[in-house]
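A single protein chain has been omitted; all remaining protein chains appear in their positions.
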Amino acid sequence: MVPAVRLRDAVSLAGRFPLLAGVTLDVAEGEVVHLRGPNGAGKSSLLRLCAGLAAITSGTAVVLGHDLRADRQSLRREVGLLGHASFLYDDLSVERNVVFAVRAAHADVAGVDDALDRLGLVGRLRTTLVGSLSAGQRRRTALAVVVARAARLWLLDEPHAGLDGEGRTLVDDLVRDASRRGTTVLLASHELDRAAGLADRTVTVVGGRVVDGEQPVGRPGPGTSGVVGARPGGLDTADADEVGCDVA
Amino acid sequence: MSLTTTPTTRATAAAGAGRTGADRPGNGAPGARAAKVEGRRGRRRSDVALTAVGVCALVGVLVTVWLGLWVTPPDRFMGNLVRLLYIHPSIAWVMYICYGVAFLSSLAYLWPRTRSLRFDKLAGASSEVGVVFTGLTLVTGSIWGRPTWGTWWTWDPLLTTTALLFVLYLGYLAVRRIPGEPEVCAKRSAIAAIVAFVDVPICYFSVLWWKSLHQPPSIADPVTGKTYIHGSMAWTLLLSFVSFTLVYVWLVARRYRLFVLAEREGDEGLALALAERRAESREAQA
Amino acid sequence: MWRDALLVAGKDLRIEARSKVALGQVVPFALVVVLLFGLALGPAVGRGSVLSQAAPGLFWVAVLLAAVLAVQRSFAIEALDGASDGLRLSGLDPAGIFVGKAAAVAGQLLALEVVLAGAVALLYDRHLAGGLLLAASCVAATAGLVAVGTIYGVVSSGARQRETLLPLLFFPMVAPILLAATKSWDAALAGTPGRGIAWLDVLAVFAVAYLAMGTVAFGPLLEDA
Partner (left out) sequence: MNGYVEAGYVVGLGTLAAYAASLAVRERAARRRVGAGPAGTPFVAGTSHARVPGPDGAAGPEPVTGAPPDPASGDRR
């Protein structure tokens, strides 16, 4: 079995600054991993690396079977990244934004409606320009994109930030649902309790490296192949692959 | 369709990026010291060679000036003005070498098998020197044109294209200064160099037609002066070509070394930053 | 690639339809330029006046100036709210993005050229003869302009000083277009379209060369931005 994410001593630079200073991390398929660490530790960069946005300078990185040293492009359709920026066009309506992102990923547009409903973007909100949305609504739209793209790997950077109580619960539900369908989730968050409750495992990132929790739960050491970490209600990966591309 | 989508290209590109570090002495962990010593000796040898080229260039240019200003006779038609033709054509010639080298090394950088930051540095050095020589070509040509044609400037195809070359490559140098990681900048600049280079012939032929469709060329090409040259004049011209080419080699080598130093500085900064970051994480682990 | 191109072009044009930047700012800007030329070279109008004689050249200079703005706008859209990452994250084929963005800008520029041609005919008092050649050179020149513009748009989008870098890169590159398009219009307006055909060829060669180059080079350039 190929793990969803497999990093070995991955270094990623921004100009001459090492964002990641040698990350080693394994994430099994279908696992929910919580990334914690101080500001500037490299959590966001780690997510960007896994999304195929940041280039890897040394070490190896294989995400969803794509070797990032060789090809970062074909990976991108299969991941959903919720970053600090929302990747939305201000002058397009909520619905248009989501439809564009879904079409671009060659995913099924049929899922857009459900995703928008799920995130409470209903009625007039759908035809509202993203530029005139509140920060929270914008965040929800960005989440709708991630959901509607039916990605195999979710990379969520502070998903709870800027959301109201209901929205936060919604994020939790979305993550649980996704994980039930076999989606792998990497979640960077400062809300330790909330995120830990969601995650199968917590990984600590400091100084551009993973200092704690490199391996999935129940796996002895690096390089050993094993089964998905024990997790209540975890699906078999074979199943996950089949279901993984549909959105409730 | 694009370079990026072909996995093989990208794979080799990655492998290429993996070896770009190898052109610096002392790269690689084991035996770094030995490599460094060897590198130092190599540098000393190249220093000597560079100094030799510099001395030759200087002597060549001085002799050219001496021959050109004092020894050779004035031309039958152009009088003393012919003396400008001992430097102007050779400067223009060097300009073409500059852009030719910049273009070829940009191609070499983009070609996955020969990808190496050396070619990027060479392209950068050569084009910067090229811009200097283009400026000089324009200025010396203009100074020659004023008494000969009675005007500082004429919309001659060669002149117009040269002026466009000047601004095109100023733009290219600006692209080179966009910050980023070395490989990223190198690829971007290499593409920009090729995009700019392709424009040059199109420019030249457009301007040629532009002129020919409107008025017959009333002014002789500056190079036609060569037809009347013999004896000491020919030798002076030849010497001028050789010595300005040496000047080019020397300048490019010096500029190249500057790039190497800048790169080394960046590497040292990176090594420090990397060490600091790792210390941070080690502290957290402990 | 064509599917992605259509998607991107549709998105860009929809954004333009909403925000009306080209309509509300770029077109008025081009008209201002035409007026300024009138002030600089006027006030005489009519056959034989400087303005009337120079009309084709002035028209194309105005188009060039507007083209830079249009290209800048096209990439400003992508830079909003981190969306430049979004374009890469979208998983779209880079060649498709290139063609799509170029097509969207081309559409806007062609519309602008129609308006501007009317303004030039009116203000500089020049009868627009040889419509077919005029239109053909507009299409070919615009294709070349947007190809170069989109290549350099993505190159300069990586730079912090992109507003000043793009014109420096763009204008020298499109000098042949200015020359050929002006001559072609000259020939058409003078009633000798035969002389314009050669210039049309230049425009076509330029457009084909840079469209091809952009399709290949856009991917690597986008990755690096």
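Think of it as A, B and C in the order they're written, each chain with its own count starting at 1.
Note that in this section a contact is a pair of C-beta atoms (placed from the backbone, for glycine too) under 8 Å apart; a residue touches a chain by one contact, two chains touch by 3 or more.
As the structure is a computational prediction, the values presented were derived from the model and not from experiment.
Residue B:Leu136 is the one among B:Val63, B:Leu107 or B:Leu136 that touches the chain not shown. Of B:Val184, B:Met233 or B:Leu270, it is B:Leu270 that touches the chain left out of the display. Touch with the chain that is not drawn comes from one residue among A:Arg69, A:Arg126, A:Arg140 or A:His160, which is A:Arg69. Although one chain is not displayed, its contacts with subunit B can still be listed: residues 14-15, 17-24, 26-29, 32-33, 36, 61, 65, 68-69, 79-81, 83-84, 87-88, 91, 116, 118, 129, 132, 135-136, 139-140, 143-144, 146-147, 182, 247, 250-251, 254-255, 257-258, 261-262, 264-272, 274-275, 278, 281-282.
Convention: only the chains that are shown with their structure count from here on.
Contact with subunit A and subunit B alike is made by C. Which two chains touch most often is answered by the contact tally, and the pair is B-C. Most remote from subunit B, judged by the distance between CA-atom centroids, is A. Inter-chain spacing, taken between the CA centroids of subunit A and subunit B, is 46 Å. Averaged C-alpha coordinates give centres for subunit A and subunit C that are 40 Å from one another. One finds 31 Å separating the Cα centroids of subunit B and subunit C. Residue positions 55, 73-74 of subunit A each touch two or more of the other chains.
Chain contacts: subunit B has residues 4-5, 179-180, 184 touching two or more partner chains. Within the complex formed with subunit A, the subunit B residues making contact are 4-5, 7, 10-11, 14, 17-18, 179-181, 184, 266, 269-270, 273-274, 276-285. Remark: subunit A residues 51-53, 55, 72-74, 76-77, 79, 81, 83-92, 96, 100-101, 103-106, 129 touch subunit C in the complex.
Considering their complex, residues 1-5, 164, 167-168, 170-171, 174-175, 178-180, 184-185, 187-188, 191-192, 194-196, 198-199, 202-203, 205-207, 209-210, 213 of subunit B touch subunit C.
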